[in-house]
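Left out: one protein chain. Kept in place: all the others.
We just call them A and B in the order they show up, numbering each chain from 1.
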Amino acid sequence: MARRVAIVGAGMQKFARRKEENINEMIFEVAKNALDNAGLTRDAIDAVVLGNAVDAFCGIHNSSKLAVEGSGGLMKPMMMNSTSGSTAISLPILGYTHVASGLYDVVMVIAYEKMSENLAAQAVFNTVYDEVYVRPLGLNVPLQCGLEARRYLNKYGLTEVHMAKVSVKNRGNALSNPYAQMPMKITVGDVLNSPYISWPVKLFDTSPVTDGARAVIFAAEDVAREITDDPVWVRGVGRGANSCYFMGRRLDDLGRLDYAYLAARQAYDMAGIKNPRAVIDYAEVYDPFTYKEMQHCEALGLCDEGGAGRMLDEGTSSKEGKLPVNASGGLQGEGNPIAAGMSRLCWCYKMIKKEAGDCQVPKEVNTAICNGWGGMFQYSAVMIIGRD
Amino acid sequence: MGKRVAIIGIGVTNCEERPDLSHKELLFQATRKALTDAGISRDDIGSAFTTSYDFLEGRSLSNQYTLDSIGGVMKACDLRLGEDGIYGVCAGYMEVMAKPLDIVVVGSVQKVSERREEEDAFQKIVLATLDPVFNRPVCNTVPVIGLEYALAAMEARSYMHRYGITEEQMAKVAAKNHKNALKNPRAKKAKKYSVKDILDSEVFSWPIKRLEVAQMTDAACALVLASEEVAKRLTDKPVWVTGVGWCSGTSYIESRDLSSSAYLRAAAQHAYNMAGIKHPSEEIDVAEIYDTYAYKELQYCEALGLCGEGKAGKLIDEGVTEFGGALPVNPSGGLLGEGNAVGTSGLIRAANAAYQIRGDAGEFQVPNVEIAVAQGWGGIPTYCGGVVVLSRW
Partner (left out) sequence: MSKDVKPITISGEIQVPYNFAVGLAGSRFLAELRDNGKFMATKCKKCGYVMMPPRIFCEECFIDDVEWVEASSKGKIQTFAVSYMSPEGKRIKDPWMLAIVKLDKSDGGLLVRLDEVKPDDVKIGMRVEAVLKPKNQRVGSILDIQHFRPVKD
């Protein structure tokens, strides 16, 4: 039987183009921050989960093997996983599983990405694509999102204005976030006037590429209660994935993310939550592109299917709203170092602990949800955390 | 914890080049076999993992493509563990312990035939694994061909220097494993070599000789894991995973004690503690060890506690690890005999060890196996590895 697992600390650092440090040095900062936050030393850590999404970005095969020291994992069990963008949450789920299984009591999870080492991001992204059916076509990430976004807007009658509202909200929220790469005070008009990358995705619908890392420490119930008198429990985890043949799937899920609904349901079932909107106080959803925040709010049940537009129009997801989403700024405002999108989990934790500084939302936050998305319209990972 | 985890299904393809199959198709074959072996259908799968290395695949986010083949469509998603296959067993173990109602599939595939060997593709990948500031520039000044052998040679030399391990002893390991593979129907490239053949083979970088290096091969492997209550319903021959351990040593080549594998010792210690093994050399009946290079088997025998530190030379001289010996090592032929399917080979070590426990190893079955050990390594030039202890009871 799985035992209860809590988060006892999180480590943050600024997302930016970080050329001063190598990977080891970069992750040392967040590992140290997480240990300080939890009041622990490296000795207390039983195992480390360390990972990034795409080795081709930092140009080192098996890069996590060269970052052992900085992670605190020297001569400890160290494991990595990657599910592209959803690594942001699948990595901490692996860390959670280390503890829930009973094998280890205290586990540090570090997610990192060093995208600035690479000078041809597009060339790297192209190596993601199926070499027979996709690569020769010249697909790239903006086009990939153009395909999906168009289907989504069409399916539910949503608009570019809705997308723009996500950008305005999140970039504005990031002004309060000391770790954010690109906080911006902009208007819907600014977004609508920004150049198209691939309709309907525009420059200001896209999160910036960046470097950075995040760390989270998980602990088993009895140990967590020794470390802190306010443990934040992992209440639910979920994962879902669909076939790599996105052009030939059985489900029309470019509009409705069936694999994401699946992941959310798993997490809610595990957490015993039947009415998400009554229980979830706060959400950090994966928004590499603005329309993704909308799709994910629907998949996570934070609004009705197709209702993401209304959620934005009514201000529900604003910082002061009934169900704030991405008060940190999300990927749009903070930056998108793929795996280090684990920041979404970190901010959920900070919100619950009232350690979110100027990003702190006015309402009481006891239960929060976060997610990651990745692959060829393919993976979703979800985590729900909260106090008893 | 009171609850246990078992391997209830095994599927391994032949070790041979299959340029006619895509990597998805090859992995499907292994997974299909494993599901049939376990007596389950895809509907029964809870979650599915693969272990794979992006650069070796030539694809970033390589796990996306193995999802369908592992039965993972619309399941708890496929985690790409960028680790050796043995870590897949460890991760699968944890997953089952955390979710005891779930059946977990772990798979791995390697298509070496997709890398253009004549252009030293693998050597370039080894180069890409090295630290880009301190190590790569130096290695860039020498021909990349043979880079892995040079790196292995440095380690082998250090090991030999410290403990007096000889070339003959290393050659004996290679001869043993090549011979053992003749009994393994999946080892399609098995061939018999004498110790003299091996000593006379081309020296790549002293002391590493051609016949002491496992040749690359394609292969796929899948295992099905389940909790005790599920396993007991589905099979009367569960292979219990009684111990797991893995460990990463220093990133810095310069700081490594190359004469021994401390990381593997730590991993083994953890696995043995879990399994309640106090005297490995007495309690373990068979071991499947990651022998990309012959000297690694000797080093790992020591790290696994099958003999004392520095004593593996004596072990092979006395025939302890021969097929008919007191503690057979790599009765399957190991990587030297089967071929090097890189990350997949770690999972195949576990599969071979599981076959031994079940009594299903056919011609290379060792009699009366109750406890088996399988070990994996991140491969040159990494300094990490994992250990799994399997038991009949």
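Here is the rule we use: a contact is a pair of C-beta atoms (placed from the backbone, for glycine too) under 8 Å apart; a residue touches a chain by one contact, two chains touch by 3 or more.
As the structure is a prediction and not an experimental result, all values here were calculated from the model.
**Student:** In the complete assembly, which of B:Arg136, B:Arg210 or B:Lys232 touches the absent chain?
**Tutor:** Of the listed residues, the one touching the omitted chain is B:Arg136.
**Student:** Check the options B:Ser22, B:Ser227, B:Thr321 or B:Gln375 and report the residue that touches the missing chain.
**Tutor:** Spelled out, the listed residue whose C-beta touches the missing chain is B:Ser22.
**Student:** For the chain not shown, which residue from A:Leu147, A:Leu192, A:Val209 or A:Val279 touches it across the whole complex?
**Tutor:** A:Leu147
**Student:** If the hidden chain were put back, which residues of chain B would touch it?
**Tutor:** 18-25, 28, 31-32, 35, 41-42, 55, 58, 68-69, 71, 73, 111, 113-116, 119, 121, 124-125, 127-128, 132-133, 136-137
**Student:** For chain A, which residues reach the chain that was dropped from this view?
**Tutor:** 19-20, 56, 59, 122, 131-134, 136-140, 142-144, 146-148, 150-151, 154, 196, 198-199, 243, 245-250, 252, 254
Everything that follows uses one rule, which is that only the chains that are shown with their structure count from here on.
**Student:** Centroid from C-alpha atoms only, then distance chain A to chain B, rounded to Å. What do you get?
**Tutor:** 33
**Student:** Quick check on the complex: what are the chain B residues that touch chain A?
**Tutor:** So the residues of chain B in touch with chain A come to 1, 3, 24, 47, 53-56, 58-61, 63-65, 67-68, 72-83, 87, 90-91, 93-100, 125, 128-129, 131-133, 244-252, 262-263, 266-267, 270, 378, 382-384.
**Student:** Of all residues in chain A, which touch chain B in the complex?
**Tutor:** 1-2, 22, 24, 51, 53-56, 59-62, 64-69, 73-84, 86, 90, 94, 96-98, 100-103, 124-125, 127-128, 130-131, 238-245, 258-259, 262-263, 266, 374-376, 378-381
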